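One structure, pasted below without further comment.
Note that one protein chain is taken out, while the other chains of the complex remain in position.
Entry: chain A
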Amino acid sequence: MRQHISFNLNGRPVSMDVGAHEDAVDVLRRRNLFGARESCGQGLCGCCTIKVDGVPVSGCLTLGLKLDGAEVETVEGLEREGVLDIVQQAFIDAGAFQCGFCTPGFVMMASDLLARVEAPTDEQIKDHLAGNLCRCAAYPEIIAAVRAAAEKRSAHAQV
């Protein structure tokens, strides 16, 4: 069974046929977006994190058909006109990844946190990223990156 759906993908309208068995990661792959990627396939690792109507979800547990009419954001949408988002840049500066497979998920959750909390504590950072796994264990650098991004943002805000 396939159904035609329309949604906004990183701010642009798209429409496509989606099978009932496809999840959001499958759908995005067909749009050549590979940043949200399936690893555990069970909602346990966060590698497939995307935002649907502003809420971060596991793409591997989200039916493709559910994207119909939604505002969908992926890691690819964070970069604006060739300029990296503050979190992405902070991840580079802090060296907050090794293999990079988990990175889009962490970046999505970290930017979600910064959208909600002005100056997150380390405990808040950890809580917000607790659903994301990194087998390379870049956790110390990830925490440092999020902290740095928050500081940089508040420095910008004060200028």
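General remarks:
Following the convention adopted for this analysis, contacts are C-beta pairs under 8 Å (C-beta built on N, C-alpha and C of every residue); 3 or more make two chains touch, one makes a residue touch a chain; residues count from 1.
In this section, contacts and distances are computed from a predicted model.
Of the candidates "CO or xanthine dehydrogenase, Mo-binding subunit", "Cytochrome c oxidase subunit 1", "Metallophosphoesterase" or "Ion-translocating oxidoreductase complex subunit D", the chain left out of this view carries the UniProt protein name "CO or xanthine dehydrogenase, Mo-binding subunit".
From the options A:I5, A:V57, A:V75 or A:A150, the residue with contact to the unseen chain in the full assembly is A:V75. For the options A:V55, A:V117 or A:A130, the residue in contact with the chain missing from this view is A:A130. The omitted chain makes contact with just one of the residues A:V55, A:I92 or A:A119: A:I92. Mapped onto chain A, the footprint of the missing chain covers residues 21, 29, 33-37, 39-42, 44-45, 47, 74-76, 78-79, 84, 88-89, 91-93, 95, 97-104, 107, 126-127, 129-130, 132-143.
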